[in-house]
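Submitted below is the structure of interest, expressed as structure tokens.
Left out: one protein chain. Kept in place: all the others.
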Amino acid sequence: MAANIGILKRPVSTEGVWGWITTVDHKRIGILYGVSAFIFFLIGGIEALLMRVQLAQPDSTFVDAGTFNALFTMHGTTMVFMVVMPAGAAFFNFLVPLMIGARDVAFPRLNALSYWLFIFGAILMNFSFFKAAFPDVGWFGYAPLTTSEYTLSSSTDYWVLGLQIMGIGTTAAGFNFVITILNMRAPGMTLMRMPLFPWMTLIVSFLIIFAFPPLTIALTLLLFDRFFGTNFFDTAGAGADPLLWQHLFWIFGHPEVYILILPAMGIVSDVLPTFSRKPLFGYTTVVFAGAVIAFLGFGVWAHHMFTTGLGAWATAAFAGATMAIGVPTGVKVFNWLATMWGGSLQFKTPMLFALGFISMFMLGGLSGVMHAAVPVDTQQQDTYFIVAHFHYVLFGGSIFGLTAGIYYWFPKMTGRMLSERIGKLHFWVMFIGFNMTFMPMHILGVLGMPRRVYTYSVEQNWAGLNLFVSVGAFIIALSILLLIINIVRSARKGEAAGMNPWAAATLEWAIPSPPPHYNFAVIPTVRSQHPLWDEEANAVEPPPLPAHGEPHMPDPSYWPIVVAFGVTMVAGGLLIWQATTWVGLFVIAVSGFIGIRGIYGWVFEPVAEESAERVHAHH
Amino acid sequence: MRNNRPTGAGNTNTVTTPTAHPQNLAATLRRLLYFALAAVALVAVFASCDTPLTTFEPRSDATQRVHTIYIFVIVAASIVGFLVLAAMAYILWKYRERPGHTAQQTHGNTTLEITWTVIPILILVAIAIPTIVWIAGTTAEPDEDALHIEAVGHQWWFEFRYSGLGPDGEDLVTANELRVPVGRQVAITLEAKDVIHSFWVPQLVGKTDMVPGRTNILEKFTPTEIGTFYGQCAEFCGSAHALMRFRVHVDSHADFDRWVENMNADPVPPEAGSVEARGATVFTNFCARCHTIYGVSTEEIGPNLTLFGDRATLGAGILDSTDENLKAWVSNIRDIKPVLDTTNAMPTFYVGDPLVDQLTEAQVDQVVAYLKSLKLR
Amino acid sequence: MQYLSGIDDHRTSTGLDNRKMLMWAFLGSDVMFFGTLIGTHLIYRNRNLSGPQEEILSIPITTISTFVLLMSSLAMVLALAGIQRGNMGQFRFWTAIVCIFGSIFIGFQMFEFTEFAVHYGLTPRTNLFGSTFLVMTGFHGTHVAVGILWLWSILFASYKGKIHQGNSLQVEIAGLYWHFVDIVWIVIFGVVYLIGAYGAEGRALEEVPHAARAVGIG
Partner (left out) sequence: MTTEHAHVEEHNHPGPRQYVIIGAILAIITLIEFGVFYLSIDPALMTWIILLLSSSKFLLVVGYFMHLKFDDVRFSGLFFAPFLIMVSIAVVLMALFFNLTR
């Protein structure tokens, strides 16, 4: 019925490259997210290594100032928006429906659109490398440095548009997971029976849909300034206040910090009980603490701006709110420790990474409390102490947590185990490399080394520590190599995982590995927080498919990628417009049409082709 | 309902993988300890070096106050960190998987959880109190006899304007090397010409941003020791951000007064026919388009160069003020510093290419000699 | 753990429809979007260095356009009430009214923007007021335009039999969006126009309508 509306025939095959491009299966989209994030992780890592080579010795001329500034800008932007967030999204996508007992997310095609917008936005931003140069204004893009008056190249345009497109995709994903988790749970899976990972996904999704609009606005204002000559950040000519950008950016940016860390907290909260062989200690408290962190996260943005002259009372209030966030965070750490107390701890690789997460994240949290103390912040702000702090939170926290997730769920995703031997080696090399890299940065910060400097002079006496740090960075790189080796080895000769290799408690382990495309042959009914530990079905094969065959699943669709392409090319047209007006307008018009056509095609395409009749009859 | 909670290995679904042996764990912990000791030793080595931007050697009342809180916070955080890590190590050791040991199926304990909610609150309150007292202290009015200075950030150098100390009661302007007397309070207001910069002299005063369109107030400070202190722009401000440095010379009262007097006095014209005199002509014809020397020129686009011969550095504190460096700087600033080619950027004067050069090499030498001759009397 | 068989594919945990919940979540997110835009406008008030600002806002004209938008909202609920009762004629009539009123509102806005540009020389490039005001109301206008497009599409689809009493939820969701656009305007009209322009320096007294002066509130 719908096929004749579209100019594109409905894809029917799930095989081959087109199968992946048109897929709406949450597991495949999850894998796409994961693989993309990993590729960008390598790119962002190489950027970091280049910076570390430059800083390994004083007055180095390995790269010049402009290149270095581009490197740290792209390293930050890449790691935040193209690595940790999509890596989180990879786990959301693959696991949340499995963990809550659903067959897919609430809006499978919207889910595909989210991925394509993310990847197109990321590619657009990185494309600046071929066109002008990488953006070099910092991942925070403080105005007025980003206005065309002070940024002569078009690289900042790529940065703005790329972020904007990724932001739209992310927000769409946020909507999807809010609805999925609220609405698609299996019977009996009450909110307070959900594992911690879907819980944290829910909270993160709320953060996304409420925190991204301020960023969207900030980017839009900047975009209008750069493209159409508005005055939002024109301090000299129009009397604008550059702090507007900082406020809007951090109103987004601080919740963003929790968007980056909460998924890792969710992973660890599910990994720990499995390898402690006992339930999470104080489930309700851990859930509640996550929610409180998220809520308070909207009220502390100005602590990124203590040195901008906010005024005494505003500073005091934001300092107080910031310290308050330390409380639920601390409670989580204590609850994790108490989860292990009295357990029977199995030091498998995922557990090691989870332990790495707890210890390193806690150190990052403690240094965070230090600069919540405003006087201390006047000395620490914009020094390597801050760099050390947020790498303890985002690398020691997010990356360790996500790696725990990789080792924990890789068997579920692929059906094969990763090597424990290489995995443990990976952990220790990464743990040591991480601490070698970032622990000395605390000292560098105390010794006054500012962030974002491409060079420093001999007389500063920072050379020795910097060399040490750079060596550490390469040890981290080595550990990532071990991960790659482990994955390749597993793909070739990894042992079969079976349904539940870790004897874990949650629903995703009740189905075969890798899961069939419909996830659950029959939707389970849940009676407790630990269905596979508490109930009779433990260690029992899932029921066979019912007599009427496989459940109806949504069919693949071209429209998500068509819409994403249209949106991205509108941005591309804007970029062309700056150089050649009419060509740009033409591109904008054509791609705008493609986008709108895509939306119409999407709207009038039934979710699943063969069930079109049935759906129609249902209404 | 049968409780099938697995108690470790032996579950039907478990793929048997080698579990960590206690010996391995002990060895690992031992290795970790060595690593930590090595790290501490490293800190000791590097902390003993002379690092001019260190935040740990306060030389003013302001940084001293901050330092006290800094140390308190570090000690508090270290104790908490150590205790939690120790507890974690104990738990990992005590409850490691071993034969005959099964996990206790606890779900939570309200009393415990309340306890470890209250303890962080108490610690944070203990940190919040000195913080808020300190913030309240920053709102105090400056002393009656405070030295009022306006610092302006430019891409990429610092301008310092002493209120009312200049010729005819106007501002006395200097650049990149701030001079203040010891023991007298300094009250600095901060502004910026183009993008956001940040004023920071770690040993004298914590940083505050210089925001275009705003006037920020730096924390008032009283230097307690004579000497030269290093400053650095602490907010990313474009390509040469790393090279935007400055110095603060804390002088005795007598030296400071002598400097102010000299700044205000008309410079002695160089002896006619000397190299310096020819340099002065070059200066008037070229450099004076942007640079002020009191009594010689008035444009304020570039840094004020009065008494330049007494400066220890050039180029916003990035080079020692030697003849060779100055010559290279005047010849082609782009060799030294990444400069945005805006209208306010310093031109390239000499690269040995007649099509580009505005000056000859000899003229560069002359202007270098002239600038170096502008010294205190 | 038990397995149920024959679960309805359309069952949801909360009993609420996914799409309707999506629209509410989207509106929640859009609150942040417009809140930030309006907030930006408010914090940049009175920072203009030059050029016209709030004194040029025409309250009488905007009151009329506000009224038009409010009435389109009324038409929207009447259209929904129609389709929910299976009265397609009522639904189509009121939906068309919504689209027409929405278009009139857009017309007012275009008139306003043109007036500002031609008579007062105010464009987004002129000053901060021009930038914040025009971008904010421009985004609102874009939302209105999208709503009109959406409702026209629904109206056409209803003639093709694709919108009927059975899926009136489609209309309800579009309606939620339309009402949201309306309440955003309620806020903009109150905060930006009325409070913003009240007592603005240079506001011409002639602007007070005769009717208002006649009843003594001028």
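Letters are used for the chains, namely A, B and C, taken in the order the chains are written, and counting of residues starts over at 1 for each.
In this text, a residue touches a chain if its C-beta (ideal position, glycine included) is under 8 Å from a C-beta of that chain, and two chains touch if they have at least 3 such contacts.
Quick caveat: nothing in here was measured; it's all calculated off a predicted structure.
Remark: the absent chain touches shown chains A, C in the intact complex.
Residue-wise, the contact with the chain that is not shown comes from A:312, picked out of A:21, A:292 or A:312.
Contact with the chain not shown here comes from a single listed residue; of A:143, A:173, A:251 or A:476, that residue is A:251. Of the options C:100, C:157 or C:183, the residue whose C-beta touches the omitted chain is C:183.
Contact between chain A and the absent chain runs through residues 182, 209-210, 241, 243-244, 247, 251, 298-299, 302, 310-314, 317, 619. Think of the hidden chain as still there; on chain C it touches residues 8, 10-12, 14-17, 20-21, 24-25, 27-29, 31-32, 35-36, 38-39, 42-43, 59-60, 63, 66-67, 70-71, 73-74, 76-78, 81, 84, 165-169, 172, 175-176, 179-180, 182-183, 186-187, 189-191, 194-195, 197-199, 208, 212, 217-218.
To be clear about the criterion, only the chains that are shown with their structure count from here on.
Computed from the mean C-alpha positions, the centre of chain B lies at a distance of 50 Å from the centre of chain C. With touch defined as above, residues shared between interfaces to two or more other chains in chain A number as follows: 239-241, 535-536.
Residues of chain C found to touch two or more other chains are absent.
In the complex of the two chains, the chain A residues touching chain B come out as 64-66, 69, 136-138, 142, 144-145, 150, 152, 235-236, 239-243, 276-279, 281-285, 307-309, 312, 315-316, 319-320, 323-324, 326-327, 330-331, 333-335, 337-338, 340-348, 355, 358-359, 362-363, 366-367, 369-370, 372-383, 417, 420, 428, 432, 435, 439-440, 443, 445-457, 459-462, 464-465, 468, 495, 497-503, 509, 530, 533-536, 538-539. Across the complex, chain C is touched by residues 106-107, 171, 174-175, 178-179, 182-185, 187, 189, 209-214, 216-218, 220-221, 224, 228-232, 237-241, 244, 248, 251, 510, 522-527, 531-532, 535-537, 542-543, 546, 551-552, 600, 603-604, 618-619 of chain A. Chain B makes touch with chain A in their complex at residues 1-9, 11-15, 17-20, 25, 28, 35, 39, 42-43, 45-47, 49-56, 63, 65-66, 69-70, 73-74, 77, 80-81, 84-85, 87-88, 91-92, 95-98, 101-109, 112-113, 116-117, 120-121, 124, 127-128, 130-132, 134-136, 138-139, 155, 190, 194-196, 198, 200, 202, 206-209, 211-214, 216-217, 219, 230, 232-243, 318, 338, 340-341.
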